[in-house]
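A single protein chain has been omitted; all remaining protein chains appear in their positions.
Presenting chain A:
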Amino acid sequence: PQPGPRSLPGPALSVSPLSPGWLPALQLVRRGSKAVTRHWKAMHFQRQKLMAVTEYLAPRPAIPPRCLPRKKEPRQEDNGYERLLKRQVEEAFRDNRMIAVCQFNSMPGEDVVLMRHYLRKHNIEVKFFLNEIVRPVLSQSKYRNLLPLFVGRNILLVSREAKVKEMLRVLKGVPQINLLGACIDDTILSRKGVESFARLPPMEAAQGQTVGALTFLPSHTSSLLQRGSVYLTALLDQHIQRLQAGSPAQAAPAQSSGDL
């Protein structure tokens, strides 16, 4: 059969397409395969040429974009969610006496739950916050020196009482959490500071020690001042005893000199 379009004789427009027995005016036939095939069919040569000519060429800027100075990303508006989280962070810092920052390396879930349980027994809460939220809050509050701690994955352990010993014991049992630093009673402590804080004696003992240290010097001064008269009375007492042992008749004049 000859390749190329083959037109039928006779008018094709007078008969509507839907009536039976109508064949299209032009039938493209080549090699017997239909228009829709299961394999990739080669395009007609003219079509190939057209496709090659009309291929998409991406517009290339004269200066590649990596040579230009980077455009500052326009600051996104404050989410309500972000604001809520920031408020929570501020609350956490305000309400709690002890805030400890620890590095959180990945831990199996059950261990996290167990650790939370043990800490909750001592009234210590475990909080996760994102660094992007914590950093602006801290930079505006007075805890500016805690800023370098908040890099990477961290958790915050917050508590109203300063139960440092129990916290350290729990954290020792969990190797994947490393204590970086803490802020106890508005004082920033490093890890060593936290450990020495745990070893401090309780408040009453500390107060007693301070009072004892403070009163040591005045008591020393008073004993120094009184040393002269105490020495004199001791000497006179000894004199009296010797006189009494020697001659009891001379006790009266010795007593009058002792009463001075």
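Here is the rule we use: contacts are C-beta pairs under 8 Å (C-beta built on N, C-alpha and C of every residue); 3 or more make two chains touch, one makes a residue touch a chain; residues count from 1.
By definition in this document, contacts and distances are computed from a predicted model.
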Name per UniProt, for the chain absent here [options: "Dynein light chain Tctex-type", "Large ribosomal subunit protein mL53", "Serine/threonine-protein phosphatase 2A 55 kDa regulatory subunit B" or "Cell cycle control protein"]: "Large ribosomal subunit protein mL53"
Per the touch definition above, residue among A:Q48, A:N105 or A:S222 touching the missing chain: A:N105
Among A:S33, A:N123, A:N145 or A:S247, residue touching the chain not depicted: A:N145
Identified contact with the non-displayed chain, of A:K41, A:R153 or A:R169: A:R153
Touch with the omitted chain, as defined above, among A:S190, A:T215 or A:T233: A:S190
Positions on chain A contacted by the hidden chain, ascending: 103-106, 108, 145, 148-149, 151-153, 175-176, 178-181, 190-193
